[in-house]
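With one protein chain held back, the other chains of the complex are shown just where they sit.
Each chain gets a letter, A, B and C, in the order it is written, and its residues are counted from 1.
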Amino acid sequence: MTVEAPKRATAAPERVLWKGNEAIAEAAIQAGCDAYFGYPITPQAELLEWMARRMPELGRVFVQAESELAAINMGLGAAATGARVLVSSSSPGISLMAEAMSYMAGSELPIVLVNVMRGGPGLGSIGPSQSDYFQATKGHGHGDYKVPVLAPSSIAEAVDLVATAFEIAERYRTPTMLLADGVMGQAMEPVVPTFRMPERPSDGWALTGAAGRPPRVVRSLHLQPEDLEAHNRHLQAKYRTIEEREIRWATERLDDADIAIVAYGTAARVARTAIERAREAGLAAGLFRPISLWPFPSDALAEVAARTRAILVVEMSAGQLVEDVRLAVGRATPVFFHGRTGGMVPTPGEVVDALRRAWALTEDRSGETR
Amino acid sequence: MTVEAPKRATAAPERVLWKGNEAIAEAAIQAGCDAYFGYPITPQAELLEWMARRMPELGRVFVQAESELAAINMGLGAAATGARVLVSSSSPGISLMAEAMSYMAGSELPIVLVNVMRGGPGLGSIGPSQSDYFQATKGHGHGDYKVPVLAPSSIAEAVDLVATAFEIAERYRTPTMLLADGVMGQAMEPVVPTFRMPERPSDGWALTGAAGRPPRVVRSLHLQPEDLEAHNRHLQAKYRTIEEREIRWATERLDDADIAIVAYGTAARVARTAIERAREAGLAAGLFRPISLWPFPSDALAEVAARTRAILVVEMSAGQLVEDVRLAVGRATPVFFHGRTGGMVPTPGEVVDALRRAWALTEDRSGETR
Amino acid sequence: MTVEAPKRATAAPERVLWKGNEAIAEAAIQAGCDAYFGYPITPQAELLEWMARRMPELGRVFVQAESELAAINMGLGAAATGARVLVSSSSPGISLMAEAMSYMAGSELPIVLVNVMRGGPGLGSIGPSQSDYFQATKGHGHGDYKVPVLAPSSIAEAVDLVATAFEIAERYRTPTMLLADGVMGQAMEPVVPTFRMPERPSDGWALTGAAGRPPRVVRSLHLQPEDLEAHNRHLQAKYRTIEEREIRWATERLDDADIAIVAYGTAARVARTAIERAREAGLAAGLFRPISLWPFPSDALAEVAARTRAILVVEMSAGQLVEDVRLAVGRATPVFFHGRTGGMVPTPGEVVDALRRAWALTEDRSGETR
Partner (left out) sequence: MTVEAPKRATAAPERVLWKGNEAIAEAAIQAGCDAYFGYPITPQAELLEWMARRMPELGRVFVQAESELAAINMGLGAAATGARVLVSSSSPGISLMAEAMSYMAGSELPIVLVNVMRGGPGLGSIGPSQSDYFQATKGHGHGDYKVPVLAPSSIAEAVDLVATAFEIAERYRTPTMLLADGVMGQAMEPVVPTFRMPERPSDGWALTGAAGRPPRVVRSLHLQPEDLEAHNRHLQAKYRTIEEREIRWATERLDDADIAIVAYGTAARVARTAIERAREAGLAAGLFRPISLWPFPSDALAEVAARTRAILVVEMSAGQLVEDVRLAVGRATPVFFHGRTGGMVPTPGEVVDALRRAWALTEDRSGETR
């Protein structure tokens, strides 16, 4: 099934000028999303609004629920029937979904959750941010579970990763997160939409009505600890498989780089400009861009670290990704950090300065690292 | 103010036989807790029940709220008035509190939240667990914030850490967590109650009625990103101060140890027995027990690692603490892991076996590590 | 638009064997219902289930909300956009909708609410009842408003009255209620479905997006008492128009009757059998059946009362309709009552006995009443 995508202003015959929020929404529709549940919050509001208009046009389900709590639990219910489900929100709303995400991980329900991050903590600001990295990759809900997290750094990539997120969610029966930030959500960019609709895997587990077959059970409750431990072993084995197969990253100009920036999302775009300028000024910088934040591309990064003098992590947060980078790199290569918080975006100039400081501070180590 | 603590069965004149849940509750009362909010969930139910009975006796506030979401937000409101507030739940209920915890961190509101962890993810089991370590220490709510986390491994220590938790919460104006597990909550132990009531710091910020003075504001909203960034710098500086001053850990028999177990809470108690047995069998094991999980005692642990051949992390989870241990230890000392999940508790025998495996696997490294 | 109705078992070529709940649901669909919101409760569950299956098939909106409160407020929101909306529940769930019904009356929003009454008060029983008559016709929500209430006494009539309810709701911009009971909802009856789709009146008031026209406002808030009084005068004038135009009732065998039973819904069916038996025994009884409970057919009933010796009201309640009957009849004709409560249905035998008692007690008045 292909659904005709609506055209907006087009820059070239095949290009559409879209906000990230709209592009993500349309990508989900083109990926065969059956049902969307949400509750309005800036800066992801256009995503919900797009779905509000388009989903009913296509005879699909759109519900603006009573709250984020209601939205994610409606998502849980719909996912249990085998539907392809998208839920989206921004930081505070995502926090309200912690319990249900743990329930879905435990129940092995596929769903794609989009977080268009804003400045925190608390109500914070409505400016863009990357300060929910820890929440997305570590400990949102309770219990031993992991959530694949994909972080696009362009609207075209976001469009592609929406389809990938559904693939991962359904292949592994796991909630999966698309982690964007307010800039990604709000900025307009010409896109050549190349949508993709993942094949529907067998949903032999879904609650589709038990007529003519034995009933199925979807649950996260296993009252006997022995049973729950067996279930956890199964989950952990699944997470190891995901760690083996679903690691994604991109590199730019690393071949001859003396110093590597690690950044994702909007921060990676700023880094790209900074690298340009740094190279003009004689500093050979390159970019390592994790696309899957969990599983994190630790080995690939360690390999890069092994042949660079320093690592600079750039984030729109007080420093969260930097912990995964340090865990990957160990103590062999010095890891520096530059971050802005609260809705502020680092400028390329700041990043160039940070590169220079890192370069200067590692001067005496230049011999050993190359 | 000292409130007479109720006596239960006494093993010796000064000893009281208490469940951990009850002892934590009474410790909070003796620490001057003004208000408690909760919602029943196993295995922390006795904590709420104790408060239900005792708090009204003392003319203090007890509310069984409509839900965990209501409970933590009532806690937020009460904390904003300068009250000493306790909220407790178990894993799924704690997940529901993610948003409010972020709000309180952003608003700099002191509160103590007790999580008596059960097996997860999802509804899981009602057996004991330590699988909310990541949630407690990393990314429960959204935004750049940290929560001090204290993990008792005996009921006497829990009693003491409740007072410490209030001290930290109020000294730094931060939500603070006491992380226990179902065994800690349910097991009965004779305690010599040595309660402590922290002094009340100035609450010159609290909303106590603005008659005769300018109104005060408690909020996490800072619409201007510049303001929110300044606020985040203030928060991060506070977190660094906490990292400098509030690290807690204990060691046992590490002086002559060749191998160190790292464990907290109930797992540390199992480790203690295992160490006894291992030493009887000729393997010189010792225990490094983090008490503050954030800030994590990385330096102290690194120092221990530097003089042991191997580290064995024992957890009632699929492996969460082990990540902080690896981050602290780097690649210098091999870190092994033994964990049980879903409500299962490791046995001392299992731990001895794990020690032996770690010993055997590091045989060729014995020269280099000591 | 005509939507093909699904066939179930058919008694004759054109007959369908349907439960009342299912027939009401399908009638709403055939009447062009755009959106349904509900929450499961016995004895109306099959209505929700029918909608759950059929509405998505037709590309229409079905939402099982988080609660009855959420359901009716979603209904309010959908109605504000000009959608044809059905909400259903049973007694306790209807009570939860009191506030929103008042809001919709104040905002002049059309919606059809079905109450399949069960025994009360409180949780009561799941047996059939008519004990929400007062609630439906008098004082459910706050403020000066009225709700047209239609009470079918057969499944075929229910099918017809669903369309009528939408007509009234939209013609007068008012929430409208279909009042059924558990027997009506649960009993199966062969129906020759004669569906009807009311024309859509102009919805020049609905919130359909303000592009190219001035924005519209739907609200029940009028902060200036003068404005609210003017609004109330408008509402009261509307209610008087409804009282003039929308009174419905049916009579059976009243022409030669000496005694009249007044009953609606299932009680009217029992009354019919009782009248048969009474006439066999020589007592000329007839039936006055209000179909619109508000506006109540007071004048028609008064006219009947003027030429009968006694009135017997039969209800599945402790006596509620009987008050409207007394108000209509005044003191000229004696009004007797027979009711069963709690899920019990009066038997024809009981009703015949009650007729006999009424007859005997009015013996000396026979002269004056005819």
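General remarks:
Heads up, the rule we're going with is that a residue touches a chain if its C-beta (ideal position, glycine included) is under 8 Å from a C-beta of that chain, and two chains touch if they have at least 3 such contacts.
Quick caveat, the model's predicted, so the values are computed rather than measured.
Every shown chain that the unseen chain touches in the whole complex is listed here: B, C.
Note that of C:21, C:44, C:64 or C:137, the residue touching the chain absent from this view is C:137. Here one chain is not drawn; of C:45, C:63, C:105 or C:270, the residue touching it is C:105. Per the touch definition above, the residue from C:123, C:192, C:281 or C:306 contacting the chain not shown is C:123.
Counting over the whole complex, chain C has residues 69, 91-92, 94-96, 98-99, 102-107, 117, 119-127, 129, 131-145, 219-233, 235-236, 317-320, 323, 326-327, 330-331, 340-344 touching the chain that is not drawn. Against the chain not shown here, chain B presents residues 56, 59, 61, 63, 65-66, 70, 73-74.
To be clear about the criterion, only the chains that are shown with their structure count from here on.
If you sketch which chains touch which, the chains link end to end in a single open path, with no loop closing it.
Although chain A and chain C carry the same sequence, what matters here is overlap: shared residue numbers make up over half of all numbers found at their interface. Per-chain CA centroids place chain A at a distance of 52 Å from chain C.
Residues of chain C found to touch two or more other chains are absent.
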